[in-house]
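Only a single protein chain was left out; the remaining protein chains are all shown in position.
All chains are identified by letter, namely A, B and C, in their written order; residue positions are counted from 1 within each chain.
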Amino acid sequence: MNGFQVRTDLALEAKESIGDANESLRGVRVEEDYDEEADLRVTKVMIDTKNASKAMNKPMGTYVTVEAPRLLEPDENYHREISEKIAEQLRQIIPESSQEQSVLVVGLGNREVTADALGPQVVDNLFITRHVVKEYGKAAYGTQKIHLISSIEPGVTAKTGMEAAEIIRGVVEQTKPDVIIVIDALASRSTKRLNRTIQITNTGIQPGSGVGNHRNALTEESMGIPVIAIGVPTVVDAATIVGDAMDNLMSEDDGDSRGFFNTHCSTFSELNNMYVTSKDIDAVIKQVSFTLSEGINMALELA
Amino acid sequence: MNGFQVRTDLALEAKESIGDANESLRGVRVEEDYDEEADLRVTKVMIDTKNASKAMNKPMGTYVTVEAPRLLEPDENYHREISEKIAEQLRQIIPESSQEQSVLVVGLGNREVTADALGPQVVDNLFITRHVVKEYGKAAYGTQKIHLISSIEPGVTAKTGMEAAEIIRGVVEQTKPDVIIVIDALASRSTKRLNRTIQITNTGIQPGSGVGNHRNALTEESMGIPVIAIGVPTVVDAATIVGDAMDNLMSEDDGDSRGFFNTHCSTFSELNNMYVTSKDIDAVIKQVSFTLSEGINMALELA
Amino acid sequence: MNGFQVRTDLALEAKESIGDANESLRGVRVEEDYDEEADLRVTKVMIDTKNASKAMNKPMGTYVTVEAPRLLEPDENYHREISEKIAEQLRQIIPESSQEQSVLVVGLGNREVTADALGPQVVDNLFITRHVVKEYGKAAYGTQKIHLISSIEPGVTAKTGMEAAEIIRGVVEQTKPDVIIVIDALASRSTKRLNRTIQITNTGIQPGSGVGNHRNALTEESMGIPVIAIGVPTVVDAATIVGDAMDNLMSEDDGDSRGFFNTHCSTFSELNNMYVTSKDIDAVIKQVSFTLSEGINMALELA
Partner (left out) sequence: MNGFQVRTDLALEAKESIGDANESLRGVRVEEDYDEEADLRVTKVMIDTKNASKAMNKPMGTYVTVEAPRLLEPDENYHREISEKIAEQLRQIIPESSQEQSVLVVGLGNREVTADALGPQVVDNLFITRHVVKEYGKAAYGTQKIHLISSIEPGVTAKTGMEAAEIIRGVVEQTKPDVIIVIDALASRSTKRLNRTIQITNTGIQPGSGVGNHRNALTEESMGIPVIAIGVPTVVDAATIVGDAMDNLMSEDDGDSRGFFNTHCSTFSELNNMYVTSKDIDAVIKQVSFTLSEGINMALELA
């Protein structure tokens, strides 16, 4: 493996690209759980040390990956199972509290670009309660305990002239939520995890990750409250996919043609600001966003 | 005329409903200008005293109305004239400054409800500069002077759980604009001013006005900086239109059947949360939002 | 009651406006069924004679109305019940066949105008099979019997330059379906049936009915195959609502001020091409279209 940067938003792929998935790396703990009946694999990668963080090119924290091979199949019952699994993992990662919590859900991304519309579309289907509780009290829902859910779709910098982080920081200061949940479309390293993998992490979102990169840091450090990020890889960086194909070839070739290639070929620079996505990405986003919304609704209604 | 509240967002209509348009009311000044060639009528209503404000049910300040009977006709040259007129009026009402200004444009309303989508659609076509100047300096535009334009579409309370005013206040605190321009679809009292009238005011937007009412006050008082509001009436309140029909009838009847009617008829309560709009409202919003965007772009690029 | 035309797309309202709902009218049979547990009322109006058709201003045929007072409540289980009721009624009204049928579902209306977007949005959520069966055979679904479902959204005349009927006739000739199901947003006479009533009829759709009127006849006579129409009233004609308010008033007044009113008041002509709809029409259309799609999917998958 050469020294190229790991261009993936998935901790699971970062782990794999460093070494065999089962091989241990100091400072990184991996737990796996496979639900055979539901065909759902949950992998928890915990990055515990600064060194491990550096090696993985990912901040310290917990990364839960739910792999659902049939995420795109139109089977309602299966989707309920995935939503329940997401809810279960979310409840574990959201800081506990004996009381109601005020939760701000942020739909990052660009509604106008299909592969980047995951965040906005998830937010469309959430069960929003904050304004009702503020105006009518909890009695409006006939329950003793109800979370205050609000949401925002900050839009993209090219259209707003502002970073998503600026907008969200302003909203946080005004509305004082206890925790932020950010939804975003991610980039994976290879096509095999596209549209079937859900990553949930307590490390928030870093500048430069995601599909459109329309934000700087959305983290506990920058926001002052815990930031949970939920993402699904919907694209592969175009330069990465070509580079990886090269690598595969070169490793068999045993030569050093990669450097040679980079010198002579203009393909890489041409591929700046390009990404690879699937032709049925509209159906993907529609289906996946619905399953994610349900998972978040379940986690927050029952917590 | 009975004591019913004046249900209109247009100062011009409020003036008319109090008395003859040409009749003077203490504390209210009216200036009119008719551009015959362009068939554009500009009326400036200035409410100068608290008493006049109370009588008009509108805050003290300046209200400019541009009436463009052919606003919906597909004539590009005519639209350029309207945009120029809007730009001219905007430049007069925006507080002067010898320097660049930072302007936040807010697109109020609900993109999913056609008659209420004016604000979001205007914001779609603005020339946004703030992020570019922040990153590359004015040099990026090759000019000595360039305003920093940013924009936000706060969405509707039912979907965000927050008031538009909360979100905007947060954004203002984070990004420190010098002035806010708010775009919103308005309600007029009668159908005859629908989709052909543009109101520009320095009084911002009050709670309870507009189509969807998805905000509380967006005013200089609540935001700490000047708030210019631009609106176009796209709906008539359904109860108002029925009530006015009644009034017309009764005034000829010379009887007191209005109260009688209100007591016996369930139509009014049925009409709560209903509005009247035109069948081609999609074409209206598309055309008008484009003309408004151009007007704002002209006003801000050249100022 | 005066001789004004009955401006409603609902046979149920036409019946009421002619006389008491329980009163018999020669040539019209009415059957009612109330499911108390589900709070669903099914009324079947059968117009059997030409005279009755003329009196009702509706073609001869069967009109089933499902009234679901809680159609807008976010209760998934209740919606499943409504969808099942729709499916049940649809299966009864679709001409029987021992074999697979080829069904063309038409989503009438204008996606860009919220109150008129019901048809297009229902079509978005259908389970479409025709192309799969054509290419891979029934084996693709692992069943012995599968209907061939296709769908089309013909758009509005102002954008296509064609009547919906022209487009659909062309598609019918090319693809030879056995039956057409047309979905459309309707106009009701009063606000009380808006957004909570589903009408299913075997008479198709007549010119001049519906919200946007973007079509001429879609009937068995014009298409050569049975045409089932499913509609939900989402608007009231603005002139109708004012007229009805007048009528209510006049009937108490015992006078003849209606004619007087019409002569003196410009409200009616102002209201041409205007309609009344509810402020949350976006949420209405989203919820109702989903429930209808499910009902159609259920009816066609299991038949």
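To be clear about the criterion, contacts are C-beta pairs under 8 Å (C-beta built on N, C-alpha and C of every residue); 3 or more make two chains touch, one makes a residue touch a chain.
This is a predicted model, so every value here is computed, not measured.
A.B. asks: Wait, the hidden chain, what does it touch out of the ones we have here?
C.D. replies: The chain that is not shown is in contact with A, C.
A.B. asks: Out of C:S151, C:Q199 or C:S289, which touches the unshown chain?
C.D. replies: Going through C:S151, C:Q199 or C:S289 one by one, C:S151 is the residue touching the chain not shown.
A.B. asks: With respect to the chain omitted from the figure, which of C:K44, C:R130, C:R193 or C:K279 is a touching residue?
C.D. replies: Going through C:K44, C:R130, C:R193 or C:K279 one by one, C:R130 is the residue touching the chain not shown.
A.B. asks: Which one touches the absent chain: A:E100, A:D244 or A:E301?
C.D. replies: Of these options, the touching residue for the absent chain is A:D244.
A.B. asks: What is the set of chain A residues that contact the non-displayed chain in the whole complex?
C.D. replies: Looking at chain A, the ones touching the missing chain are residues 110, 112-115, 158, 190-192, 211-212, 236, 238, 241-242, 244-246, 248-249, 252-253, 257, 260-261, 264-265, 267, 270-271, 273-283.
A.B. asks: Which residues does chain C use to touch the chain missing from this display?
C.D. replies: 123-124, 128-132, 148-153, 155, 157-163, 166-167, 169-175
Going forward, only the chains that are shown with their structure count from here on.
A.B. asks: Building nodes from the protein chains and edges from chain pairs that touch, which of line, ring, star, complete or other describes the result?
C.D. replies: Looks like a simple chain-to-chain line, open at both ends.
A.B. asks: Centroid of chain A to centroid of chain B, CA atoms only: how many Å?
C.D. replies: Centre-to-centre distance between chain A and chain B: 40 Å.
A.B. asks: Could you put a whole-Å number on the gap between the CA centroids of chain B and chain C?
C.D. replies: So the centroids are 36 Å from each other.
A.B. asks: Where does chain B touch two or more other chains at once, residue-wise?
C.D. replies: Each of 158 in chain B touches at least two other chains.
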